[in-house]
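Just one protein chain is left out here, and the rest sit where they should.
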Amino acid sequence: MVATVAQCVLLPVLGIVIGLFFLGLYRKIMARLHWRYGPPLIQPVIDILRLFFQGGMSHGAVFDFGLVLSLAGAMAIILFIPFAQWCPLQGSGGMLVILYLMLLMPLGTALSGGEAANPNASIGISRKLILALGYEVPLLLILLSVMSYYSTISIVDIVRGQQASVWALFSWPLALPGIAYILILPAVLGVRPFDTTTAPQEISSGPLVEYGGKYLAFEHIIHALSLFLGISLFVNLFLGGAANPIVFFVKILVVFVACVCINAVFPRLRIEQAVSYLWKWPTAIAFLGLVVVSLVK
Amino acid sequence: MRSLIAVILLAVIGLGLALCLSDMPFGANHIATAEKAGRHYLEKAPQETGSANVVTAVVVTYRGFDTLGEVTVLFIAAIGLGMVLYRRKKQEGKPPQPASFVLQTGCCFLFPLILILGVYIFLHGHLTPGGGFQGGVIVASGFLLAYIGCADMKIRHRWFEATESLAGSAFVIAGMAGLAAGGSFLMNFMPKGNFNTLFSAGIIPIIYIAIGLKVGAELTGLIANLLERAE
Amino acid sequence: MQIILLTSFGGAFATYLLAKISSRLRDVCAVIVSGLLVVFVALLYNKTPAATLIPSFVGAPLTVRLNMLSWFFAIAIVVVGFLSIVFSFSYIKGKERADFYYLMMLLVNAGMIGIVLSADLLTFYIFWEIMSWGAFLLISYNRGPALRAGMKYIVMSVIGSVVMLAGILSLYAVYETFVFSELAGRIASASPAYSLACASMLCIAFAIKNAVVPLHTWLPDAHSEAPAPFSAVLSGILIKMGTYGLILVLYLFVGVKLFISPTYVWRGFRFVLLVLASITILVPSFIAVMQNDAKKVLAWSSIAQAGYIILGITFGTTLGFAAGMFHFLNHATFKALLFFGIGAVEYRTKTRDLNSLGGLLKRMPITFIAVLVGTCGLIGIPLTNGFVSKWLLYKTLILEGSPFLAFIALIGTWGTILYGYKLLHHVFLGQLPEKYKNVRKAPASMQFVLIILSLAVVVLGILPGIPLKLINTIAVSMGMDSMNINIFGIASETGALNTVNILSVLAAAGIVVWIILKASKKSTRISQEDNYAAGAAIPAERYSYTVDFYNPLYRMIRRYLRDIFDEFYYWIAGRVQAFSDMVRRLYVGDVGCYAMYILLFLSALILSQVWWRVW
Amino acid sequence: MSFLFENSYYIAAVGLILIGLYIMAAKKNLIKVIIGLSFFETGINVLLIAAGYIRGGSAPIFSHPDMQAGKMVDPTPQALVLTAIVIGVAVLALALSLAVRLYEHHGTLNLRKIRELKW
Partner (left out) sequence: MVNPVLLLAVPLGLAFLTPLLAFISDRIARYVPVAGMLFNCVVSVSLIPSVLNRPIIVQTGGFAPPFGINLVAGPLGITLAAVIALVGLAVSVYGLAYVKEGATVKYHVLYLLLLTGATGVVLTGDIFNLFVFYEILCISSYALVAYSGDKNGVEAAVKYLIQGSIGSGLALIGIAILYGVFGTLNMADIARNIGSTGILNTTLFIALAFMVAGFGVEAAVFPLNAWLPDAHSSAPAPISAILSGIAIKVGIYVVVRIVFTVFGAPSMFMLLVVIGVVTLLIGEMSAFSQNNIKRMLAYSSVGQVGLIVFALGMATTGGISGGLFQIISHALAKSLLFLATGYMIYRSGSMEISSLQGMGKRMPLTCCAFTIGAFSLVGLPPFAGFPGKFMIVRAAIAQQQHLFTFLIALVLFGTIIEACYFFRIVQAAYFTGPREEPDAGKQRREEAPLFALAPMLGLLVFIIALGVYPEPVIRLLDSCAAELLNRFDYIKGVLG
């Protein structure tokens, strides 16, 4: 009981820390690829701490509420995804809860951004939701193939299943959804070339346009968490999770770096290009995967 | 085109009729057995109704109900005609051309005679050919003559209507009286009298008188309505 | 039980009569009647009375009974009915023919209660029809475009009832009974093809009422044109009468064992139903995204949500059944809530056009919260009841090996998110247009309704065990396996659900975040219009993004989402009309011709005879 | 020839019926149609009478005491015809009065032109 509560407290913090580290890493890698030096890894943390002391401007109660919802949702999900062997809420609904709780992040942001009444924010939200729809199609197919392959909706069981035999990514037929997941991972993470939502040049960073001070800090934390969540989900589903936290951390780090490196070279896609990309190859592969899985079963 | 189709259709219908009629050769004695109604009438009518004229017996007693209906139909025609030709305002037509003197005189002369003939015919309906309807028609023809001959003549519609109405009611009342007296509607409950005399055959003459008056009044009404309209 | 029916029907007419005396009396009477119904139905919990209404109607008795299943439906009906009456209070005030409106509302309610209470198909059909035509009069109530909507509704409804009649009587022709319990025992004995035919006829009828694609076309118009309280009833419970019917057919007449058995006939039947249900989820969800009329959005959404219900029920597992039943209840709450919320907005602003609304959050906060809760329920955000039912559905779909259906259902949820947010954004968020600056908040009676329903959505989401226990009883009585239920969800080996964990985690996280937010440096409150516009001046008129909200998406999917069925039905209707116009040219007006018809008939008869003889 | 002669009543009856029907179906003047109606009814009356005829029978009136029932024709059709005639007259009278009215309204009796009621 105590251990569970401790995990509940620890894991979100851990998630935020790792997420922020990823953010820093992301900027560093991008800079390196651009032949720049880039900010220090700790920079996001510094930014956030600084922003917390800036106050900021609020547009109303829902403006605040949306952010709280978003962040709380993100923190809650962490407890449903195993971090190595730690998964405090494994018996509370499994994958499906994760799927639905993941909705809270964009929805909270959207509420908040909508209250801001800035068209740029609205456009950004609209893009965000469309993009989400875009990657959800293959993502759902992927998740469904994994879930039906292992006949469970519990992510812990899936991890256990992989540890018993071989990582899903390297096993037939789950390799297909695994590949598809890799293809859509940048979209799930919202990193290049799928950062249309927050394109600073076009729509003034979209949903973020009205945020300042602590609100922006929250937004950054949410982004950090979403990076962490997306990758740890992949690791759990396809790379067999991990037996101890260190291995797990290494796995997500590797995946993240690989993902960033590969995708950083692409230019930003238009939203329609993004969606049609997502609905083409990843979906086809994921669909094939699901077909094969359901045939194999 | 229409005629052609009509002819073809009618040919088929004619064929059908011919097929039917071939099954009932003309003049055959189709009422040979006693349970046939026609045979029954011929044999029993004089005793049962006291009427020498079997047709009258059939019309008034055996099939008296038909006759009641028939009178009703005529009544409907008279009323209906009056209704259809009813005008909200009687328009004044130009006065009709008076008939020639000869015609006028002839009419005045013949009119009562025709009336008497008519009355005779319906009074003797149970004895001789003829009856209420025929008599009534003759009466009406008298009025027709009068209309043609004496152009200025106008009948009193109210009287005729009253006659119609009374006569019709008399018919029904006679029937009801039969119901009351004999247990069935239009029962010939009165004494039959001496066969083949004027005062015989029970209610037949009474009904025939009613019918005669009624038919006469109705037909006259019809004629008057149409003629007054035509002016 | 007779008291319930008597109250519902008698109350309707009493209300109408009292209305002739005073309109206040009418309102009071309507509320009392509907409130009494709630009490009566609630009192009958866990009782199974049965009664005969008329010992012999057309050679069969009209009987009613109550069991768990019908109680479940009945309670939803009376509650939503009660709330809609309360909501009507101010909504209908000052509109013409309010007496008539109340009469019909109560009558439709009475009809629905009758449907779920009836113990035989004949009674069922009678009440069904009463409900159908009552609904027709209510849909047409708003005039204008409502006339067309009403026409469309009633034509499809009549087609449905005609098909149902045929189905009922086909059953009767073989089994010579209308009574549910007797039919249940015997139906397996008929030849599969015949019972399949009967079942499909009944299913078609119910599918029309339940707006299963491709029989859905009446619904968008009807829902959007009906008066708001009735839209809530219509969407929340009336179309679910089709669900009730489907349950009767599939679970009682056919029997769930037979229905999900791998018999060739029934497997095909179930497959067709499942495919239709998933299409019903998928396509309308995205059509809803493209609508610009608030109630149209909700209407299409009703179709899609009905699809979830059907999917659950036709899937046939205990969990699927539970999902369908629970989703029915949830849909009754959150969709009624949404319709009431939008109704309140419409009542205040006199428009439903999404593009011209906006920013009403400031003016109608309670309504906003209600709609937010409703939308969350619709989407299935955890801690709302919609989540639990969808969770059940997905779980059973995945575990019983139908991942494609689960996929479609999940994608449908994404459509739900898109239009749900669109609804919230366009009505309540964004900039407040000048002309709505003085909009007042919703009247108290409306707010009461909204609050009650919002609470229901949340409470059922946190404590799903209450209804699930009931549903479990029903499922067991239908001959299905029992579920392992606790008050906070499901405890089972293949994946449990525990809402209290989710609740506590979310609440804790929320509180922490909130504290951090409040603890850090205080923010300044600025007006909504004080926006960043990249240095440009903010336009005075409107500075928001609403028209064609999901424009890129529209461009991609619009051409696939034409309502071809609607067009097809209109085409058929046009053909029928043209043909009947041709038919009536038979009566040419020329009497000679008519005489020829008579002769033709006669000679045809004669010819047939002659011909036959010649042969 | 003898066939024609023997069945002359039937032939006349059927002929009148067909002619009457033809007129009613094919002619366009209302008066002609009414005349056709009259033909038709007359034909039917003849048919009725002919149906009741018994070869060699006399009128069914016992005007002399020695008349025998066996030698008389069937009285029933005669009674029926009486009724039928009266009905015919009634219809005819009504038809004529309607024709008068119709002419007032339309100024014509051409039935092909009086077609306001159709479809």
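Per-chain numbering from 1; labels A, B, C and D assigned in written order.
Note that in this section a residue touches a chain if its C-beta (ideal position, glycine included) is under 8 Å from a C-beta of that chain, and two chains touch if they have at least 3 such contacts.
Predicted, not measured: the structure shown is a model, and the values here were computed from it.
Please identify which of the visible chains the hidden chain touches across the whole complex.
Over the full assembly, the chain not pictured touches B, C, D.
Which listed residue, B:Leu10, B:Ala77 or B:Ile209, touches the chain dropped from view?
B:Ala77
Residues on chain C that touch the omitted chain in the whole complex?
So the residues of chain C touching the missing chain come out as 54-59, 94-98, 122, 125-126, 129-130, 132-133, 136-137, 140-141, 143, 146-147, 150-151, 154-155, 158-159, 162-163, 165-166, 169-170, 172-173, 576-577, 579-581, 583-584, 586-587, 591, 593-595, 597-598, 600-602, 605-606, 609-610, 613.
Going by the touch rule given at the top, which residues of chain B touch the chain that is not shown?
On the chain B side, contact with the omitted chain comes from 16-17, 19-21, 23-24, 30-31, 35-38, 40-41, 48, 61-66, 68-70, 72-73, 75-77, 79-84, 86, 88, 158, 161-162, 164-166, 168-169, 171-173, 175-176, 178-179, 182-188.
Name every residue on chain D in touch with the hidden partner chain.
Residues of chain D in contact with the hidden chain: 17, 20-21, 24, 30, 33, 37, 40-41, 44, 47-48, 51-52, 74, 76-77, 80, 83-84, 87, 90-91, 94-95, 98-99, 101-102, 105-106, 114, 116-117, 119.
In this text, only the chains that are shown with their structure count from here on.
Which two chains meet at the most C-beta pairs?
Result of the pairwise contact count: A-C comes out on top.
Looking at mean CA positions, which chain is nearest the middle of everything shown?
Per-chain C-alpha centroids compared to the overall one single out C.
Report the inter-centroid distance (CA atoms only) between chain B and chain D in whole Å.
The separation of the two C-alpha centroids amounts to 16 Å.
Report the inter-chain centroid distance for chain A and chain D in whole angstrom, where each centroid is the mean of the CA atoms.
Between these chains, centre-to-centre, one finds 100 Å.
Which positions in chain C are in touch with at least two other chains?
Each of 592, 596, 599 in chain C touches at least two other chains.
What is the complete set of touching chain pairs?
A-C, B-C, B-D, C-D
Going by the contact rule at the top, pick out the chain C residues touching chain D in the complex.
Answer in residue numbers: 584-585, 587-592, 595-596, 599.
In the complex formed with chain C, which residues of chain D make contact?
21, 24-28, 33, 111-112, 115-119
Which bits of chain C are touching chain B when the two form their complex?
Within the complex, chain C contacts chain B at residues 592-593, 596, 599-600, 602-603, 606-607, 609-610.
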